[in-house]
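What you see is part of a larger complex, with each chain still in position.
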């Protein structure tokens, strides 16, 4: 994590540990974050928030009734202070199929 | 904007000013742009174009009838000349709920 990279990849299996996927910034700077959270066989609407410390920064939704797999996606550039924590929070709905196929990525665009 | 960053974030409220969100490149280079435009409670299909100067570069669509919130998303690397303008244009449809939850981000990948 010293290089300011976060990459959570959940392609196979069901082992997306939300607690483990908190990004703690090694240094002050502008970071790019993006996520794709996949809802599987689930008629509920989900809302996923990207959180900086304890505040929601951006949200994404997936709410289709008929679809087996659908992603709630968004991305943002964030000004992050050293030791800020950035993570995903499932604000609404449940992920019955787990976090399979979901991704959460971040990297330092430039230091400040 | 000297560092070649664009970040439009519309999580709360309804104040996405399309005119204010024109990115004008401070220098020549390769830039990464991405956007997620969220359609809210709207049965129309929307088409969003990423424009470079007055030309469309990429498009994204959201057209689900049943869904309360759905995003038209895309992203691209662009070779941009100094003072080129890059912006989003709602090519088709309307955003009845405004630009809430929409994002538009860009950064310089490397200078040329």
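Labels A and B are assigned to the chains in the order they are written; within every chain, residues are numbered from 1.
The criterion applied here is as follows: a residue touches a chain if its C-beta (ideal position, glycine included) is under 8 Å from a C-beta of that chain, and two chains touch if they have at least 3 such contacts.
Everything quoted here is computed from the prediction, not taken from an experiment.
In this structure file the full complex is assembled from 3 copies of one chain, 2 of which are shown.
The rule is simple: only the chains that are shown with their structure count from here on.
Centroids of chain A and chain B (each the mean of its C-alpha atoms) stand 20 Å apart. Residues 30, 32, 34, 45, 56-61, 63-66, 73-78, 109-110 of chain A are the ones touching chain B in the complex.
Against chain A, in their complex, chain B makes its touches with residues 3, 5-7, 9, 11, 32, 34, 36, 38, 64, 66-71, 73, 75, 101, 103, 105, 107.
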